[in-house]
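Removed from the display is one protein chain of the complex; every other protein chain stays in position.
Per-chain numbering from 1; labels A and B assigned in written order.
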Amino acid sequence: MSPNEIYDFILSVARLGVPLIFAAYGGMLSERSGVANIALEAYLLFSAFAAAAATSIFASLWMGVLFGLLAAALVGVLFAVVCVYGRGDQVVIGMAFNLLAAGSIPIFNKALFSITGSTPALPMQLRMTEPLIFFGLALVFVLFLEFLFRKTKHGLRITACGENPMALMTQGVSYKKLRLRAVVEGSLIAGLGGIYLSLCQGSGYARDMAAGRGFIALAALILGAWRPLPTFLACLFFAATDAVQIQLQGKAIAGVLIPNSLIQISPYVVTLILLVFSSRRVLAPQAINKQVSE
Amino acid sequence: MIESKNLSKSFGSTQALSDFSLKFEEHKIHAVLGENGAGKSTLMKLLFGLLKPTSGEIFIDAKKVEFQNSLDAIAEGIGMVQQHFCLVESLSAIDNIILGAEPCKNLVLDRDNALQELKAKLPDKSLHVPWHQKVSELSVGYRQRIEILKLMYRESKFLILDEPTAVLTPQEIKSFFALLLRLKEMGRTIVLITHKLNEVFAVCDQYHVLRSGNLIASGEVASATHSQLVKFMIGRDLQNTGLSQAPALSNDSSPSSKALVFAGVSTEQGVRGALKNISLHVMKGEILGVAGVEGSGQTKLIEALLRICSFEGRIKFLDYDISNESRTKEIRDMGLALIPEDRHTQAIWLEESCAKNFIIGIEENFQKNYFFDEEKIHAQTSSWQKEFSVKLQSLSQSISSLSGGNQQKLVFAREILGREPKFIICHQPTRGVDLGAIEKIHAEIFRLRNSGVSCLLISSELDELVSLSDRIYVLYDGKISGEFKRSDFSRDDIGRAMMGVTVEPSAGLSNEGSNGETSGALP
Partner (left out) sequence: MKFFISLLSSLFILSLGILLALTLVAFIGESPLLVLKILISGSLGGTREIANSLFYATPFIFTGLSVAWAFQVGLFNVGAEGQMLMGGIAVTSLGILLPDLSPVVAIPLAFFVAFLIGGLWGAIAGWVKVARGAHEVLVTILLNFVAFGASSFFILNVFRNPESQNPETFEIGPHYFLSSLSFFDPSSPLNQMIYVAIFCALVFSMVFRKTILGFYQRMSGAAPGVALRSGIFIDRQIIFAMFISGGLAGLASCGTIMGYAHKAREGFANGAGFIGIAVALLGRNRASGVVLSAILFGALAKGSLDLDLDTQFVTRDLALVIQACIVIVVASQPGIELFYRNVLQPRLLAKYFTKYAESKK
């Protein structure tokens, strides 16, 4: 490969990695505080949609960003409340939120724009054209989260909350409030990923545009042992498989043309293989998806 | 000074505490006594703000207080150490201590400052722990110290300690008592929740006895007697005074061969409680006691025998080498009864009926072509229930509605009557069980032994071990640190062995060394 191609590939990885990183970090805050979160897909979809819709309606990128973040926060609050106060299985609740996203977004779309599927395409001046800004932001988050968990009060409490909420209770800290806060903070971070998807990577919201990235982000979180730097690297790795997959579409390998439908699933296959062969049984936060008795 | 007036707490229709009124005198060590379910934990949780009272009031220094959560209680100077420690294993000792009251300098945690402050509040170095080590790597003794350090850091004036000596060795208990006395000198008021009467007499000033949620008696320890307190606690006299005496070994029961042999057994290293090249044996028809602090390898011992964890070395059970191929079911069907440590997660199926719980592990005796033979189940379990007097209303009721003691009786009935055991493992058999039921369980263990069943008794209650066992092994850090014959039982020596000080075996024991001299071959 020529230097140009390598450079393009690296850029591609960075671009594809951004939504994964933000989604994974959104999940990290939630899961480390003890709330299992498989609704990352829903975060991405809702914030992507809200951002695109608002940009279209108000003809302003800033409104798009604002609404994207608001949508993410709203979903975060709802999810947190149902998980913490409903005391149900958080994995089931997460699936429900994913279904909610898949079901309600087309309806909102039809209500706002009278078409199902996508929001109106955004003209060039209403798009963010520099994806690397987002990637830079992602790098900042890597440093920030490492700092958060090692050296701040909030990070310490989140870690404690995910391992043994009773420890917090007996020291006078409400684990419920902490979990609510952590989940919402996480949803805001994940919202940045959604905003990126519809305002930067795409030209508006397209149906099911997250395409399973929320789940890959979850896999990256697990492989990264719920720690900021390893998770970042795992996200980049998955982004690389995605970049490779895109390159391979339509190209013949050893003279054989592999159909796109098979190439497109290669990132998932790679993820599966990695999960199978990562021999550490990585320990999730101990208190995850468990209820504290009252 | 803390006072409660007419404090009551009910959960739905269960009344956990009724009308509790008491003044806890300052600068004294109080003992709150009572059986399981008497209301001790409920009372303490109310005082610490973890629960809100259904009615009644709490006064601190004559000022009425209402705790919304433990933060309020902490602010009033109350501190509590629960029976099961509330520590975050992946964090360091100092992090655990400052959790909830972390000092910060510009958004950054100021651990050094915290450490300095903490050290200043301590009387001397006796309470120091490895500050920056993760709790997961620290021993039980250190962990308890960390719990107490939390209270010191917050300068709690009123300390509530729930069964603090349950996990300590005799020597550690002595230093713990010294610590309590020093804290009393420093002006603290201490409340011990305990069921160990000898501790009450060793260190407490006043006693308060709870029974079925009511305060039955209160008074000065100096003027009370052992049997008086027992009578308060259970409402009647015990047939024996406290724990059962061991009947003398009859001539018949001299064991002729070995029921269980471990030869050079090691389990996966790096795990807490891993076995390290252990060799031991249990003779047929003897009660073998295993002492040791938590995490010394007791659980792995059982898991290796049951083959639910992997191990190196050889294990011979009832003259059959099970090291290579045997499966748990086969081993159990050879006549191995098990009373596990954690009843709720290892012995019973909480959501299921009593009848179904009676047949766990022996289902194949109750089937008719892959289906359950409901009639046979009913008939058989009814008779078992009567034989062991398991108090229940109907066999089809859920086992979760039975009391702890009755649940344990059901487990015993299942394991003893359901199989014809030649060997029984009892892991903390009387934990969480009332005094009356404890007598019965001890009696049952003796009856089994006298009919030729070998028993492996693992317990943290030294009294229980000493009164029941024919021999005692002491485990420390996955190795055997002491072996004692009945004639040589000494609480001091056993206690030292529990701390890892290897004790020389007395003359006349078998030729297996007690500090790890082993041979790989089976005897």
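Just so we're on the same page, a contact is a pair of C-beta atoms (placed from the backbone, for glycine too) under 8 Å apart; a residue touches a chain by one contact, two chains touch by 3 or more.
The structure presented is a predicted model; accordingly, all values stated were derived computationally and were not measured.
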| item | value |
| --- | --- |
| Sole contact to the chain not displayed, among B:Leu138, B:Leu318 or B:Leu338 | B:Leu338 |
| Interface with the undisplayed chain - residues on subunit A | 38, 82, 85-89, 91-93, 95-97, 99-100, 102-104, 106-108, 110-111, 116, 212, 215, 218-219, 222, 259, 261-262, 264-265, 268-269, 271-272, 275-276, 278-279, 281-282, 291, 294 |
| Contacts of subunit B with the absent chain, listed as residue ranges | 10-12, 54, 306, 308, 327-333, 338, 340, 342, 345-352, 356, 360-361, 363-364, 367, 370-372 |
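Methods note: only the chains that are shown with their structure count from here on.
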| item | value |
| --- | --- |
| Distance from subunit B to subunit A - Cα centre to Cα centre, in angstrom | 45 |
| Residues of subunit A that touch subunit B when the two form their complex | 151-153, 156-157, 159-160, 163-164, 166-174, 286 |
| Residues on subunit B engaged by subunit A in the complex (per definition of touch) | 48, 50, 69-75, 80, 82, 86-91, 95-96, 99-102, 104, 107-109, 150 |
